[in-house]
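Note that one protein chain is taken out, while the other chains of the complex remain in position.
Chains: A, B and C, in written order; residue numbering restarts at 1 for each.
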Amino acid sequence: MKRTLLAAALLAATALTAPAYAQSVLRLDEVAVGELDPAKASDYADSILMFNVYDTLVIPTQGGPGHDPHLATSWEVDGATYTFTLRDGVTFQSGNPLTAADVVYSIERMQALGQGLSYLFGGVTAEAVDDMTVSFTLDAPYAPFVASLVRLPIVDSVLVQENATADDEWGETFLSANGAGTGAYSVTSHNPQEETVMAKNDGYFLEINEAAPDQVRLRYGLEAATVRTLIAQGEHDISSQWLPPEVMQALANGGAQLLTESGTGGFYVKLNTTKPPLDDVNCRLAITNAFDYGTAIQMLAITDDVSGGSPSTGAIPVGMFGSNPPSDALARDMDAARAYLAECGTAPGDFNLEISWIAEVPLEERLALLMQANFAELGISSSIETLPWALFTERVASPENTPHISQIFVNAVTGDPDTLLYGMYHSSTPGTWQSPEYLNDPEVDAALDAGRQAATDEAREAAYSALNDRLMEIAPTIYGFDRQSVFAASDRVSVPALSDPAMAFGLDGMGFSFRLMEMTE
Amino acid sequence: MIRAFRILAANPLSLIGFILVVLIVFAAVFAPWIAPYPTHNGAVVDFLNNNRPPSAQNWMGTDLVGRDIFSRILYAYQISLGLGLVVLAIAPPVGTIVGLLAGYMGGWVETILMRLVDVFLSIPPLVLAIAMMGVLEPTLTNAMLAVTVMWWPWYARLVYSIARSEREEGYVLAAEVIGASSFHIAFREILPNCLPAILTKMTLDMGFVIIIASSLSFLGLGVQPPTPDLGSMVAEGARYLPDSWWLTVFPGLAILLVVFGFNLLGDGLREILGVDE
Amino acid sequence: MSPVLRLLLRRLGISFVVLIGVSMLIFAIARIIPGDPARIALGPNATAEQVERIRAEMHLDEPIPVQYGFFLRDLARGDLGTSLYTNRPVTTDIAQFLPATLELVFLAGLIMVAVGLPLGILAARYRGRWPDHLVRVLSLLTVSAPSFVWAVILMLIFAYYLPFFPIAGRIKDIYEIERVTGFMTIDTALAGNWPAFWNAWHHLVLPAVALSLSGIGQAARLTRANMVETYEKPYIEMAQAYGFFPSRIARTYAFKPSIIPSLTIIGLDFAAMLGNAFLVEAVFAWPGLSRYGVAVILRKDLNAIMGTVLIIALTFLIVNIIVDLLIAFLNPRIRHSTRAAS
Partner (left out) sequence: MSPVLDIRDLHLSFKGYGGLSEVLHGISLRIEQGQKVALVGESGSGKSVTARIVLGLLQETRTARIRGAVEFDGRDIGAMSARQRAALRGTEMSMIFQDPTSSLNPTFTIGRQFREVLGRRDPGIGRAASDARATQMLAEVSIPDPARVLAAYPFQLSGGMNQRVMIAMALANRPKLLLADEPGTALDVSVQAQTLHLMRELVDDHGTSVLFISHNLGVVREFADRLYVIYRGRIVEEGPAAAIFADPRHAYTRALMDAVPRITGGGLPDVPEVSEDFLAPLIRHEEDAA
């Protein structure tokens, strides 16, 4: 009798919790907390927020190279000066009109706060020529400047200044909890650690697809098992890219679709070139040759067609300036490894390598174990250390605290190789999460500078090709594999930008423009 | 001793506990000989055989890098039991000394020491250990340290309460009258009266220490890979529910089994030694 | 002054002293942290000037006792600093996450008492017979696994294989509930949104049961032990000699004297639940203080760590004072600490 009652209560509870949706809702998740302040945005979750709440002057062309006008209608280049004409009649979500002053305020705010991707705009001076015209002057030639503008979100300067205080002159408190953009989605609520809720902005300056979601819920820090079950039960729509391959596989087997985003980044196993024995190039080459590239690729396979990565051919992902052809895939070579090890000044038993992995990315633990086993075949000793992301970024600030081996997924934040490689290998940018190598090599510096200053695509290609060769020679990094981000999604949503190569943006996170998605239910 | 065993044997539950503990200790000590894949406690990967359900080759399946879960559980028992032994070798003596000093000396020594104990006891045990592990590097030694730091106050309080009541007993007064030193009275007269309670608590605590230690590693604050640890095996496997259930369920049951064994045994010992809960 | 009031004042005084001690302990733990908190705070691309600015803001360049002084001063103003992780005041974070944890722990505590005590009474009433043995095995079993193991097992059975309960969160996201108390079960009721109310309960049950299991075992064992001791007391024999039914003796005569010594330990078990919530919240993606605590600890977010531990210690002290008062209320010896007649 009691059991029947309980069952009835459960049924009642279930029945009561499934009313029809009044409006279409898209639910997705990210592992890290989303940073809503656009000047501080750097990782994937931040990018998703930024690209939807804010707009930029240009956006990458879908399905091809180059950039299209967005908040700007056109631009002119005159030496180191870029002049942009703004689109008429654009208003912020607050109702304030977009003016050149907003653009100037946005870049100055970013430079003043000095966080996130502000380093992209180091030597740039902005000026409002008139209400609708803004010019940028660069203090050194920078070929990918237009590309970098996809990382300059335009904020509502009037609204932010209204909410700034004497202690907080750039309105950081306000912008960390509220949106102030022109974007297709406005922030309804933002709970760090829990979720950000966004709603469609009816006043958006472009047409928004009718079927685009009315409401979007971006949840943070869900467990893989939770996401897996929620998607299977139809209560979640798009997973993060950090689900382990097995879970993606289980979802795909259960009928979920797999969305992909590729071509702008790779998995880099970074070697601290200042710490013995890895300060010796032969010791580094011994371990880069011992790494089992084939098994790593095998681990990434999700289905027969979809994989989390493709074989690496060198320091630059296939498809970018200076990359090697796909046929040059790197492979394990134990004979070469042994030969280099013989030249290495340190006995294998004395290596004592610290192999770190980022706690938020379970896949890296497996790669760490793979490396440990690979190196052990040469007799090289090592230990494994788990580092949460925040702690990792703190540790790499000094060469002594930086582990021997760090595993990083790096993407070109603007889609251009400069933003992928300059931060990693130029001697002027040591000690960030991108550069735990602490590489200091004049040849590499020269090639990087040439690449960013070159006027033509041919010259850039040549510069990055030389860079690639040099980076293979001195082996500061194990170039693990070219990254392809994979997301599992329910069939309630269709995302052309993440499933049709002709619609892809070639910029990480941009595929999550909600206005281009369609809810099919 | 023989009498103790006979009482144990008369109580089937305690006997089961005793057998469980003996079996697990045996399996842990002789893991290198018993484990079907003795190399799997360390840096071994076998991606051709990863994430396999239980089979004749791998009784409890394999984990995500292809290691035999049964073998790793046996090695993980070494870590759990070792940690328990170290904690119980340090915390009770420290707590006992503090408790004796406070209980026998009285006065400001008592006030200061017991307020200190109160401070430690007013943070839930696991929270204190988590906070400590949060600022320390996650290593086995630090995990032992964190658990020990949260553990000694319980012994201090136990010994203190016994010492305080014994302080008024005739034999202590008699010793004071003949001019015995405080040290002599505290350690030679009072301490022996605390021993049965301390010993019983230690047996019962073994299981509890294992639970706390596995909780720390469940949260990623304990032993680091590739060293096998029951708590981190459960945490790791939980990401792959419900498909790869064996990753979580077997290590979870392994914790249950060893702690259950110690609890059954401790429960029996309590009856034998006649100590109240 | 009534004895109960005197007891309350005394307990408050001691608690205050203990809380100061706790703050010192937490402060000490937080300052042995390896690494530079200012740099952790600013993230990967910070400049040296920014690091200096934050160091000065956080008083990191002052001697430790001065830092502690600043910490206490801010504490007295109810200012726990800013979380480096969420960029918000720690008090705001705690206010957001604490109710979820308390809701979970309260229900778990309730289940512990509602199931554990009757089981203990049953075992004592039939001591030495099969219900006693069964309760003994069950309670030993429940205390033998950490709550994350129970959480995983319950989840596997009752959420995955038999999908009776949801696996994560506090409520289905279609319900927009205005936050009044932060307790989802109360806020939904206040809003009069009954489907949401049931849904909140539906989410709460499984985590609460997982959290309560080891407490149930503890409570049952303890109650049984105290009841058995009480059964040896002459007044129980007297009750038997007056022919009261065994069930009435168990419920009335033996239970009340037995529950008094149990209460202190049940209070401690409640504290243990605040700790174990760290494990259960992790499994059920419960957006509570414990999950926040783990996140800030993993990120070495000093202010947030100190704030979280302090608030948990405070909650624990409050619970203990409540338990003491409850004991005083139940135990006439404390309530009437003077003799009425002699």
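Structural remarks
Please note the rule applied: a residue touches a chain if its C-beta (ideal position, glycine included) is under 8 Å from a C-beta of that chain, and two chains touch if they have at least 3 such contacts.
Worth saying up front: this structure is predicted, and the values here are computed from it rather than measured.
Although it is not drawn here, the omitted chain touches the following shown chains in the complete assembly: C. Of the options C:Y161, C:W194 or C:Y235, the residue whose C-beta touches the omitted chain is C:Y235.
One chain is missing from the display, and on chain C it is touched by residues 128-129, 233-235, 237-245, 252-253, 256-257, 260, 330-333, 336, 339-342.
The rule is short, and it goes like this: only the chains that are shown with their structure count from here on.
A complete topology is adopted by the chain contact network, contact being made between every pair of chains.
Top-ranked chain pair, ordered by C-beta pairs in contact, is B-C. Chain A and chain B, compared by their mean Cα positions, are separated by 44 Å.
Residues of chain A found to touch two or more other chains are 223, 225, 229, 359.
Residue positions of chain C touching 2 or more other chains: 160, 282-283, 298, 300. Across the interface of their complex, chain C is touched by residues 10, 12-14, 16-17, 19, 21, 25, 27, 33, 35, 37, 40, 42, 114-119, 172, 176-177, 191-195, 217, 221-223, 225-226, 229-230, 233, 235, 359, 388-391, 393-397, 401, 432-434 of chain A. Residue ranges of chain C in contact with chain B, taken from their complex: 14-15, 17-19, 21-22, 24-26, 29-30, 32-34, 133, 136-137, 140-141, 143-146, 148-149, 152-153, 155-156, 160-161, 221-222, 225, 229, 271-276, 278-279, 282-283, 293-294, 297-298, 300, 305, 309, 312-313, 316-317, 320. The touching residues of chain B, counted against chain C in their complex, run 13, 115-116, 118-120, 122-128, 130-137, 207, 211-212, 214-215, 218-221, 231, 234-235, 238, 241-242, 245, 248-249, 252, 255-256, 259-260, 263-264, 267, 276-277.
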